[in-house]
Every structure is written in C-alpha cells, then in structure tokens.
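Shown next, in structure tokens, is the structure this report addresses.
Note that one protein chain of the assembly has been removed; the remaining protein chains are unaltered in position.
When the chains are written out, they are named A, B and C in that same order, and each has its own residue count from 1.
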Amino acid sequence: MRKLFLAALLSTFFLISFSFVSAQTPPAPVTNLTAKDTPSDKGAQVDLSWTASPDEQRAENPVIGYQLLVALSSDSPFVAVGKADAGASGATAKDGLKNDQSYYFKVRAYAADSSFSESEVAGPATPTGQWWNTQPNYIWIFVGMVMLVGFILYNIRKAGKEELYIRPIAGINAIDEGIGRATEMGKPILYICGLGDAAQAATIAAFSVLGRVAQKVAQYQSRLIVPCYDPIVFSICQDVVKGAYLNAGRPEAYNEKDVFFVTQDQFPYMAAVNGIMLREKPATNFYIGQFYAESLMLAETGFQAGSIQIAGTDQLIQMSFFIVACDFTLIGEEMYAASAYLSKEPEQIGSIKGQDWGKVVFASLSLLGVVSALLEHKIGFFEMLKKVLLAE
Amino acid sequence: MRREIPLIITSFVGFLFVIRFFIPHEPFASMENTASSWIQVIKAFAIWLGILNLLKISGEKIYKKDKGWGFAAIVIASFLAISIAGFFFPFWETRTPGDSFIEHARKFQYPGTSFDWFYTYVYTPLSSTMFATLAFFIASAAFRAFRARSFQATLLLLAGFIVMLGSVPVGNALFSWLPQGWQVSDIADWIKNYPQVAGQRAIQIGIALGIISTSLRLILGVERSHLGGEG
Amino acid sequence: MVSLTIAGFLTLGIMSFVYKDNPVYKLCESIFIGVSAGYYFVSIFYQSLLPQLTDKIGITGELSDSALAYYRETGSLASPQWFNLIAAVLGVMMLLRLVPKIGWIARWPLAFVIGSTAGLRLIGELQTNIMAQIQKSILPLWDPQYIDGSLNMAASVGHSLTNIVMVAGILTGVVYFFFSKEHKGVFGGTAKVGIWFLMVTFGAAFGLTVMSRMSLLIGRLDFLLRDWLHLLG
Partner (left out) sequence: MSLPETPTPRTGQDFWERLAQLDRRIIFAFIFLALAIPLFFTIRQPIAVSPEGRAYFEAIENLPAGSKVLLSFDFDPPSSPELQPMAEATFKQLLTKNCKLVVIALWPQGPQQAEKALAVALRDPQFKDLKLEYGENYANLGFMAGDEVVIQKMNSDLPSTFPSDYKGNATLSLPIMQGVKNYKNFDFIINFSSGFPGTREWVQFCVDRSGSKMIAGNTAVQAPENYPYVRSGQLKGLLAGMKGAAEYETVVGKPGKGVSFMGAQSVSHLVVILFVILGNIAYFASRRKK
C-alpha cells in the first residue's frame, strides 16, 4: 500500500514537473504566413502557406500540428477553420468561408503537450470562384481538345460533300469471306457484341459492323444468331438486324428468336454462348466490341467447333488472345475504321480522317520533342519548345 | 419525343461533364455532383433491368415448356433462394440490441448470415472455378498458336516464350549461366517495359482518338445508333 | 463440412466442362446464373439504392441524418432532397424497357448515362492517353550515363538504344494505325515495323497472362486439396 502511494506520488511529481518544463517552452511560431485566394477553384477557399516552425524537429515536445484560424478583421476574435499536419508548409482554409468576403488568417503551431504559439496575421484575402481553370495542364488539354474537335468536325463536313479516301483494311475482306463461307456451308453465323454497354465506343462500332453483316446475311439467305449480354444492347441489336433485313428487301426472313438476351453476367453468359457454338457449329463467329476474360474461352471453343473467327476489340489484353486464337483480328482503332469503312457514313469517315490528323500532330510533336531533346544543349529554341510541351 | 429528348439529354449531360472540367465556378460543380448521384441510381436500376430480363426469359421458357425449361426453373429457384436469404433474413436472425429494423437489415452480408453462406459456399466456388478453367484454355491456345510459321508469328512466339520463362523463378535457374543483368527475368522485364509499352502506347493512342471522336459524335447528336432504329 | 462439400462439388461440376459438356455442368451453370443474378439483385439494393436514393430522400433517413446535416451545412449537394426522386423516376423508366409498348421511354435515362460517359471519356482519354503520353514519348535518343562523374559508354549506349526502341515502336505503331494512306513503299515498310512491335506487345501480354490464369486454378486446387479434402498441411 505504501509502495503504491509512493509510486503515485512520484509519478504525480514527474507529471507536474514535466508539464511545467514544457509549458515554459511553447514552440516557435510559423513565419512568412501568406493568404491567397485558391486559384482555379469554385471559390469559398483560401490557400495559406508558411514556413514551418523549426520546433517540428526538436526532440522534446515537438510541434505535432497546426491549426488554421480565421477572422473578419485583424483585431476581431479568431476562430478555427481547419488544421494541418506537422511537416505541412501550407493548407487550404475552407470551412464556412464565403465568396467575396475578406478574411484574416493566423496559424497556431501546437506542441505535443498542447502548448501553442500563434503566427502573425496574414490577409486580407478574399475567396472568389474562377470562371476558368488556368493551370497550364488544363490549358493544354483545352487546346488539344479544341484542335481535335476542329479536325473531326471539319472532316465530317468535308466527308458530307466529297468522298474521302480511307485505305482498304484487310479485315473487311475477311468479313465478306466469312459470310460467304457460311452461305456455302449452309451453316449459321454467330455475332457477339461484347460485354460493353451501349455507351461504349467499341459497342457502337459493333452496331455498325452488325448492320453490314446482317444485310449481307439477308441477301445470301443464311442465318444470323446474335446472343446479347446487355439488355439495352439487345434491343438495339434487334433494331439493327431488323432494319438490315428491311434494307436488303427481305423483312420476312428476319427471325426474332435469333437475336436474344442471355444474361448480364460474364461467365454465365460465356457458358451459354459456348453451348450455342457446340450445338449450332456456326461457320463464322464474329466477336466485335468490348471483351474481357471470356475472349479466350470463346475463341478456343469456337476453334473447337470448327468456325472461322473474326474479332475486333479495344481491350488491349484481349487483343493478344484474339490474335492468337482467331483467324482475323481488328486491333483497336482498326475496328473503328472498319466500322466507318462499312457504314460509309460521312460522320464516321470524317471522324477517322480527323483522328488521322490528330495522329500526325501527335507524331510531329513527339518527333520535334525527340529532336529537341537530342539537341538540348545546342539550340535554345528547341529547349524552350520542349519546356513548353512538358509544361515545366 | 422518342428521339429528340434523349438526344437533348445526351448533349446536355455530355457538355456539362466536359465544360465542368474547365470551369471550376458554381453552379457547374454542383450540377455535376447531382448528375453523378443520379447516374449511380440509374446504373443500379440498369443492373436490375438485366436481372429482370433474365427472369422474364426463364419464366417464358418454363411457361411454354421450351427445351431446357428444367434448367430455367433451377435458375429461378436459385435466384429466389439467395434473394430470400438477402431480403428476409432480418425476420429469422436475432437483432443486435439497439439496432432498428433497417440497421439490422443492412447487416445482410455479415459473416454468418445466410446471404454470406451463399456468397462463400455457392457463388465463390462457381465463379472462381469458371474463371479458373481458363488455365486449361490458355495452355491449349499457346500450344496451337505459338508456332514459328512466319516472321511475325516468330516474334509473337519469342516474346511470349521469354516473358513466360521470365515470370517464374525457374526461368532464371535454367539459364543461370547468363551474365548478371542479362538473366531471363531481366530480358523479360526489358521486353515488357520497353517494346511492349511502346506497342501499347501506339494502340492506346489510336483507341483514345477513336473514343474521343465517338464521344464527340454522341454529344453533338450525330451518332444515333444507340437510339435504335424505330420510333 | 456440409457447406465445404457443396462448394467442392460445385467446383468439380464446373471443372468437368473442360472434358466435355455434360448435364452436371449444365446444372451448376444454371445455379450459377440464378445465384449471381440474386447476388447482384440484393447487393445493389442495399449498397446502392438505399444510400443513394432512399437515404437521401429521407425514407430510410434515420441513419444518414448526419450526412444530411452535412449537405445542409456545406451546401455541397445543392439540390434539395426531393430532387433525388428524379433519379428514382429515371431508374424506373429504365425498367420500363421490359414492357414492349413503352420500352422507348428507357432511352431517357440511357441518354443520361451515355451523355455522362461520353463527356467523361472525351476529357479522360485526351488527358490520360494522349496528352500525358506525348510528354512520356519524348525521350532523348542519346542518353549519356555518368557513373562516378565519368561518362560510361556501355551504359550510355544501352540507355540510348532502349530509348530509340521506345520512340521507334511508338511512331511506327502510330503509322500502322494511319488510315489515310495505303501501306506501300517506305510508308508501308514503316507500318510493317509497327506490326512487329505490336506482335512483341501481344506475345508479351499473352505470356504474362499465363501466370494469371494458372494462379486462378492454383487457388481452386488449394481449396479442393486443402480446405475441403485436407490433403495438404
């Protein structure tokens, strides 16, 4: 009992003396405090920056954090408006600030024992919202966007008036041959639009190609099977195929049951399609759209069923499986180009042209950058250019 | 009504998301936030749509006694089993004191609930195994396609071969006589860090341009295939 | 133990497909379709619709009072709560796709999703896959390496060659994807080099994937042999 008492006494003594010692040495305040409206924001915030308290480093009772204080005038009472960790040399004050009102700021440096010291007052700063993001990165993206949009729109307009040249893409012939083969063999064609939803560029390309395939199928009087993954894509596919049969002048040949919804879950969908392949033994399989892990299993099963397989996707990894397991693969942008080539719509042809212009600019900028990097120390102009490009 | 309003909505929302990127000022930030919340809800309903569509088709199959209607019945039965476990468990499992009914219901996938049982012992083995069968298919695809039939095919083969060897420790062990810094795994790393990255960048730029122009056409309303043909 | 046995049989049932399509596999597949649909049905309800819809409107709101207080205080969600009812209406419109006669109404919410995807993608692809990539494609073709202050020839040549390979790969690849000019002559030759790079890319991607697929099967075998049959220590 006596021991316990002694211990309590001792520890109390130490606690008191410890707090006594440290209370005597509050940390040094932060210096060079500045307050500025946060640039390129929606407003209601102010950026503070400061030189950290040197006492962050001291071994005993170091600075553990900062508190931001705000007031409406330099002599009215300050209230807390946020905090920052030790090591920070700036923070954004935003709690409760309003636009177009001047504020004054102070920063409190807190030590481990809660003793603190305050900086000088900074301000006034007036938070406002900006109407344009002026960070260099954003400006470059804007320039790039305006340029690309201009290229595409100009070419779409042009394509509406005259015929623009797009080189023949090897895959186009493969598509026609695939349809021909099915007709000769008297076997159906299987068309898969992938797993993407109707908003994906790849799925939209898949609709175009489907339209062409369906029209040919209608002309040659063979059969087209389209199992769908997404309910919306399914109803669009129905429209596309029905329309193509109508265009081919054979609306009566359209069989509603051949375009159907399966399920919206990757592996069950794949399992069902595999089953269709093994049962129907289609002459040609098309895989156009967004594909994921199911790509290889579809392609392997299709091979097993003896089908000719034509694929196109914008998923990088799945391309490698399609290249390995299919007879013909449209790689990324080739798929968009094929869809433009087949649809002959000026909007699509013009887009491809505009994209080509974009590539020319991309390649020239890269080349220019490479050359300037090579001559870095010799020609000041290039160095400057590179700096501009890299937004340094 | 059927085509114009969707076109206007697409343009408006698309334009909002583009312009919001450049304009930090209100009200664009709040508008984007609100639009985002709505999209979260719509996407959730879109997933439900797929499920309801599946139930509808299975139901029709059973009703018409189509070929394979028995399997359709199993689909519906297993759907009901897990859904009941998810929605109705609050009625038979004891509630933690202090929880309201809804708080209790939100614990539907806690360890030990019947929903978690379905997840762990039915859903997980089925989905994992389905995916795992790819191990077999990738081997057969490699055997069939990795043949040096032409220069291009040889490049494909060699890159695949080296990367495969370099991915596993045994690759280095087999060729341990190679000098330091030129081990199989080093060469494999080089291939995947440089030539592969270069090839991918080229592909990616093309795809990015394609997506940008498709998006632009959608926002401007000149791409309408997603609306379908009728109406 | 019963649970593990069920899981084990389901695993074997799916695996049997690689030998041959069979009724046991069909059975497992049907269970899978149903269970996964149910899984999503339930999760979406609790994890998306409750918090994003009913909580915000206030039907199940006792849980998110503080969240609502937060909105009122900061105004970061500028719309009043009932605004979110529009989301519910749009969602229900989506479901109307199931009714053939008024299915077209689903185009409204769909247009919403498509618009947002298009807007986000337009900027996202430009920023991440074009602008950033131009910057990253600018590499010095001569890249001197200094070791301890003196020029190291071997390392310099190595780094420079690597950079040359990178730049050549990107540019020839871009040439391959150029559609305004036929692949003939020098242009055709350049495009051909581009194809070689693409081939290496695909080969490497395939090779890396083997590991991934094997991992999946190892995971299943580990389950069968260790967790179920206790054959592994």
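In this text, a residue touches a chain if its C-beta (ideal position, glycine included) is under 8 Å from a C-beta of that chain, and two chains touch if they have at least 3 such contacts.
Owing to the predicted nature of the structure, the values given are computational and were not obtained by experimental measurement.
Of the chains on view, those touched by the hidden chain across the whole complex are A, B, C.
When the full complex is taken into account, the listed residue touching the unshown chain is C:Val18, out of C:Leu4, C:Val18, C:Leu98 or C:Val193. For the chain missing from the display, the contacting residue among A:Ile236, A:Ile323, A:Ala340 or A:Ala363 is A:Ile323, taking the whole complex into account. Among B:Ile23, B:Ala44 or B:Ile187, the one in contact with the hidden chain is B:Ala44. Residue positions on chain A in contact with the hidden chain: 82-83, 85, 87, 92, 170, 174, 267, 292-293, 303-304, 316-317, 323-324, 326-331, 334, in rising order.
Taking the complete complex into account, residues 18-19, 39-40, 43-44, 47-48, 50-52, 55-56, 63-67, 70-71, 76-77, 116, 120, 124-125, 127-128, 132-133, 135-136, 195, 198, 204-205, 208-222, 225-226, 231-232 of chain C touch the chain not shown. Although one chain is not displayed, chain B still touches it through residues 29, 32-33, 36-37, 39-40, 43-44, 47, 102-103, 106-107, 109, 111, 116, 119, 123-124, 127-128, 130-132, 135-136, 138-140, 142-150, 152-153, 156-157, 160-161, 164-165, 167-173, 183, 185, 189, 192-193, 196-197, 200-201, 204.
By our rule, only the chains that are shown with their structure count from here on.
In terms of inter-chain touching, the protein chains here all touch one another pairwise. When each chain is reduced to the average of its Cα atoms, A sits farthest from chain B. Taking each chain's centre as the average of its CA atoms, chain B and chain C sit 5 Å apart.
Separating the centre of chain A from that of chain C, both taken as means of CA atoms, is a distance of 11 Å. The geometric centre of chain A is 15 Å away from that of chain B, both derived from CA atoms. Multi-chain contact residues of chain A, defined as those touching 2 or more other chains: 141, 145, 148, 197-199, 201, 231-232, 235, 263, 267, 271, 316, 319, 321, 323-324, 331-333, 352, 355, 358-359, 362. Chain C has residues 17, 29, 32-33, 36-37, 40, 97, 106, 110, 113-114, 117-118, 121-123, 126, 130, 137, 167, 170-171, 174, 177, 198, 201-203, 205-206, 209 in contact with two or more other chains. Of all the residues in chain A, the ones that touch chain B in their complex are 40-43, 129-133, 138, 141-142, 145, 148-149, 152-153, 156, 197-199, 201, 204-205, 207-208, 230-232, 234-236, 238-240, 242-243, 260-261, 263-264, 267, 270-271, 293, 296-297, 299-300, 303, 314, 316, 319, 321, 323-325, 331-333, 335-336, 347, 351-352, 354-355, 358-359, 362.
Taken together, the chain C residues at the contact with chain A in this complex read 17, 21, 29, 32-33, 36-37, 40, 97, 103, 106, 110, 113-114, 117-118, 121-123, 126-127, 130-131, 134-135, 137-142, 167, 170-171, 174-175, 177-183, 198, 201-203, 205-206, 209. By the touch criterion given at the top, residues 18, 21-26, 28-29, 46-47, 49-51, 53-54, 57, 127, 130-131, 133-134, 137-138, 140-142, 144-146, 156, 200, 203-207, 209-218, 222-223, 225-230 of chain B touch chain A in their complex.
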